[in-house]
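Other chains dropped; remaining ones untouched in position.
Every chain is named by a letter (A and B) in the order it is written, and numbering of its residues begins at 1.
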């Protein structure tokens, strides 16, 4: 079903390694090291910044920008909006991970600022996607932000991540239409939509939830692929590469009776070794349908 | 000797994996990733925050809070006291790692603020425990803070960590009585006290001192167990689990001629795999006596 996209995904994996573009990231302190190492593993060059002037400067040399909302510091109130604005003005893609959407006014204010410089890809878990759509007041499928529409109610659950991927589909489509970008909802069966098609990607490992940074680093890796391909292909490629490499890592630790420490290392190993042609089987597990 | 506690410890290990409670941490930047991964490995869900409003918000959804004093930033002067206060007001346990107690006035002021919202567990090395007791002016065993008492002199040594665990016993007991909580002094033979009993836990590996974060992450893991059991059982369980898993990791690297990089990975593996019943032998190495 994905014959038309298969070649693009395979090429993205191989091309990124040959080009080593700079990806600038403003990302949380918990998983910053892991994000950088995963970006390097798939072939990008990682550059992390914090200050507003440096975020702006990076937008003129980097090929994409990644903003992850975890562990905010006061300076983020300036640097995150500055980075989003600079990305849009420099015509490079920027990727958002709306960590903990719905918690606190500082976080909320930053999210509101992003409405004016919408991201090319938003990657989050179901609860974050639902909460962000609610925060942006996207309460209907027609994508018009409206204060009062209750035709389709989107619930926001903040730090609670118990929502299913399926329950975030309406919010994801609304966000995609509003941003004219791509939304990737991570979970047991990942959902990716550009507002016109909905893709579901099968695979991955439950162990990814037992290490910190699986989601954060996927955002960083999607930002890496977004330097050389479209936001849609980048989101699909990152998600499929992650599912594949998680399966490699789970297989290794199961066969060798290892735990989550080794899982993380084997996962990075797989990211650094994966070639486009390795993905043919897992790509074929993806389904596509029109909204 | 620990027959009465043995079952509680075994249950704590197994129950945490079934319940996956949220633990909020305000912790240092050096080992934040390691703290999160160890908390996930033993079965908790890790959430790291920095801003005061977010620390307060987390206190209403998390089941415990962990505050680690390493690598202070200016914002910590607001967020650390706010988090301690919110934990006490929300009636959830909070766990303190008094890193570098005795260094600098900013650090000292934060410690003073904690006197009003005392932690359920304090875990530190001998020097930190001695220094904190001195800082809080707990110079006698009767636990009454007094400016002039010199009956029992507690020396504070700040960043010097050469004090023995034994030399911190008086300070630990004084702190336990003052906070009505539990003190865990980590070292060659760990000491845990609730002010009435003193437990000594045998085991562990010297290699834990050759990686960063063994102590920080133990505090985070005690905070994890404190979500489902008493502060005393949480401190004992965390300490005993750490000693057991360090021994597993040391055994592996000795047999395979590996170094400290592999030690860290094997240690996380062991944390993610350990079951309550694995601990029967090491629990029996623990001694208990009345103060």
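By definition in this document, contacts are C-beta pairs under 8 Å (C-beta built on N, C-alpha and C of every residue); 3 or more make two chains touch, one makes a residue touch a chain.
What you see is a predicted model; the values in this text were computed from it and never measured.
Colleague: Because only 2 copies sit in place here, please give the count for the whole complex.
Modeller: 3
Just so we're on the same page, only the chains that are shown with their structure count from here on.
Colleague: Within their complex, state which residues of chain B touch chain A.
Modeller: Listed in rising order, the residues are 22, 29, 32-33, 36-37, 40-41, 46-51, 53-54, 57-58, 61, 73, 75, 264-273.
Colleague: Spell out the residues on chain A that touch chain B in their complex, using ranges where they run on.
Modeller: Residues 28-31, 33-34, 70-74, 100, 103-107, 158-160, 210-213, 257-262, 264-265 of chain A touch chain B in their complex.
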